[in-house]
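Complex shown without one protein chain; remaining protein chains in place.
What follows is subunit A.
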Amino acid sequence: MNNFGVIELASAKTTSAPGWAYVPDTGILPGSNALQPANRKRARNAPAGVTVGDLTARQEAKIRKEIEALERDGGKDISIPIPAKSGKVLMGETGAAAPGKHTPNVRKILQSQKTFSNHLDDFLAIQAQVEGGPAAVGNNRPSNASSKRPANKRDATAASTPTGSNKPTPGIQEEDVTMADADLPPVLVGQYRPPPAAHPGDNDPLLASRVPDLPSDEELRKLLAHPPLTYYETRGKWEDSYPTRVFCEVCGYWGRVRCMKCGTRVCALDCLETHREECVTRYGL
């Protein structure tokens, strides 16, 4: 996705020195760039020399590949055919349609071999088209009002409240809704029982508990009327607030040592030796 699919090779500098070293474990690892493109300006302006704490392009590609593998269902691509069913289903059919006969819609759906990611791509393409720019296809778009509107099925009745601003968009449909809601019961019923009797300590500032006021009825209605977000908008946003933890790739303990050759983290000499056997077969001496 990023860099138009061109993967930068690690520089020769890292491969030249064999052995191992303790590395200072400061700084936040940028993680996998390709999943959510990082700020390109920041990457450009970063000091060039300190590559020790950063992941190489090779490592990032590795992480990305590993996560993709983890998200897959089943070990490899498998295609299990539907068992031959000639007589069985036709006889047991109770539905309205005649057995074996589908409406055109149903036939199209049943024959579709699209996967979820195909559907998702389609959806993003439609969305980008509606918004009139290819820029909106990215995973991590800023949440503005227009991108809240999935392409093909939203109606203004449900969809005219953006999250950011609480001002309703002026429009006929919006008025319709508010008028319909005008004399309805409140969304949240307040208290069930009367508050306890007054107590002399009630006004003591030390004892006072501050409970934020419930939002107004209008505000709640607006929240409830909010249209569903799209698939990517609901994904939790990554915040660089904590340093990422790194683990030994051999035994799973903290990754305190880095292999000088390939950058893999290991915990100590024991695991490093295990790792180097593999490292040598892969990258040579």
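Observations on the model:
Going forward, a residue touches a chain if its C-beta (ideal position, glycine included) is under 8 Å from a C-beta of that chain, and two chains touch if they have at least 3 such contacts; residues count from 1.
We adopt the following convention: contacts and distances are computed from a predicted model.
One subunit of the complex is not drawn; among "ubiquitinyl hydrolase 1", "Actin-like protein ARP6", "Coupling of ubiquitin conjugation to ER degradation protein 1" or "Putative exosome complex component RRP41", its UniProt record names it "Actin-like protein ARP6".
Listed here are the subunit A residues that touch the chain not shown: 29, 31-32, 35-36, 63-64, 66-67, 69-76, 78-83, 85, 88-89, 91-97, 102-103, 105-106, 109-116, 119-120, 122-123, 150-153, 155, 157-158, 163, 181, 184-185, 187-189, 192-193, 209-215, 219-220, 223-231, 233-239, 242, 244-245, 247, 249-254, 267-270.
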